[in-house]
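We show some of the complex, not the whole, and keep each chain where it was.
Chain nomenclature is as follows: A and B, assigned in order of appearance, with residue numbering initiated at 1 for each chain independently.
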Amino acid sequence: MSAEQRQNIPLTVAGRVFSSRLLVGTGKYRDFDETAAAVEASGTELVTVAVRRTNLGQNPDEPNLLDAVPMSRYTILPNTAGCYTAKDAVRTCKLARELLDGHNLVKLEVLGDDGTLYPNVVETLKAAETLVNDGFDVMVYTSDDPIVAKELERIGCCAVMPLGSLIGSGHGLLNPATLEIILGNAEVPILVDAGIGTPSDAALAMEMGCAGVLINSAIANARQPVRMAHAMKLAVEAGREAYLAERMPRRASASPSSPFAGRINA
Amino acid sequence: MSAEQRQNIPLTVAGRVFSSRLLVGTGKYRDFDETAAAVEASGTELVTVAVRRTNLGQNPDEPNLLDAVPMSRYTILPNTAGCYTAKDAVRTCKLARELLDGHNLVKLEVLGDDGTLYPNVVETLKAAETLVNDGFDVMVYTSDDPIVAKELERIGCCAVMPLGSLIGSGHGLLNPATLEIILGNAEVPILVDAGIGTPSDAALAMEMGCAGVLINSAIANARQPVRMAHAMKLAVEAGREAYLAERMPRRASASPSSPFAGRINA
């Protein structure tokens, strides 16, 4: 344990300050009412939207997500879900910027295939470079490869978002060891972006020192999504508090809860 | 997923109803002030005390824990920490009943050895039977043996408290599979009693359906115990909410966060 206590500094991404460290997605809900209720229960301030699959005004005659999740209240984080090349992802970010009147903050994801939705890190690096050069603030979905994560930071991404496990799988953090390496090297916020299945997964990511987590399926696919959104809110707060409080050391053997010294004989 | 939603029923032990599901211990704190502050931050209503190692009035000239953690505010749960035989444990419970004016609710623990503090289940079963017959309400620390857990219930214990890992080790739930069997068979509340190291451990126990968790070292030995007590409060609430909300199913492969159908072409 170092001499310094960990500092309780709020999450800052591209100059924006957030008091909530839970980011949520908007896919897979029954309808926009449920989306709105779950988003509200999560306490989030940062809501991600798949530009290519969601009506943000492209189709004026259909329901617009931004009515359910208004930009007056939430920071919208357009994402490039469904893009498999750098070119497609860049084009999608530009479309989002147009639709959202110059909004610069995006979540980049360039996927490798539609069976795993695992990121294509080569295309991701290319797209990140192009977008940063074009003035975007890029939060970026990536694998748990520590070298790629550092390179994305070097390129100028404002947050790096490694997967915990496959998108939508709910398997949690399958390889905490690589996440730990990424956290140890990082100078930008690291947020876990995929795989969280339960509050305990979310708490674990935060305890390890992640700056936040992004959750969609684990809320939307719970039996009671709104209640689960609230559970995730509590878990992220719990994990953050625990990170600041610094956990007890693990011990190989048992340790009694009370000192033996001064033991009172019954 | 069954047709029935899980019911949000408060924790009831021996006829007492509790709104908090976090039980805390009182050992290992720097002083009674820190104990009091951590207990308060945890939101607990049920505080366990090692009768043989704590002054509950036996020594009138020394500080009394009950001044820091008053019985007017908390339900006190005297425990038999430090007892290695049924006889000792029974005697300790009787001492507690005297000290606390007829208080019947106790936490029984009969330990196997002082290196592991693993329960001696044979002596535990004996002591439980004696105490139940003598009118005590017995919450009982035990191993994760499902047969012993069921037998303790049959004897009449009002709550069964299997370990997650060794007392004071902070290793969390080392064998969730046995805990799951215990939960599947139980008709009394099951609470994890030892080994919780972090909020994610606590949340996991609650998500699995535990009725509560008991935590001491993970709070007292954190760098900032009061902050960790609050983190544990949030985690237990998160885990309980998640249990009620019912988690998403795990999937072998990825699942996109937005439906492909109706995909908007950029």
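Just so we're on the same page, a contact is a pair of C-beta atoms (placed from the backbone, for glycine too) under 8 Å apart; a residue touches a chain by one contact, two chains touch by 3 or more.
None of the values given here were measured: they were computed from a predicted structure.
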(request) Given the 2 placed subunits, let me have the overall number of copies in this structure's complex. (result) 4
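Note that in this section only the chains that are shown with their structure count from here on.
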(message) Need the CA-centroid distance for the pair subunit A / subunit B, whole Å please.
(response) 32
(request) Would you tell me which residues of subunit A are touching subunit B in their complex? (result) 1, 5, 25-28, 50-55, 58-59, 81-82, 88, 91-92, 95, 114-118, 166-171, 197-201, 203-204, 207, 216-218, 220-225, 227-228, 230-235, 237-239, 241-242, 244-260, 262-266
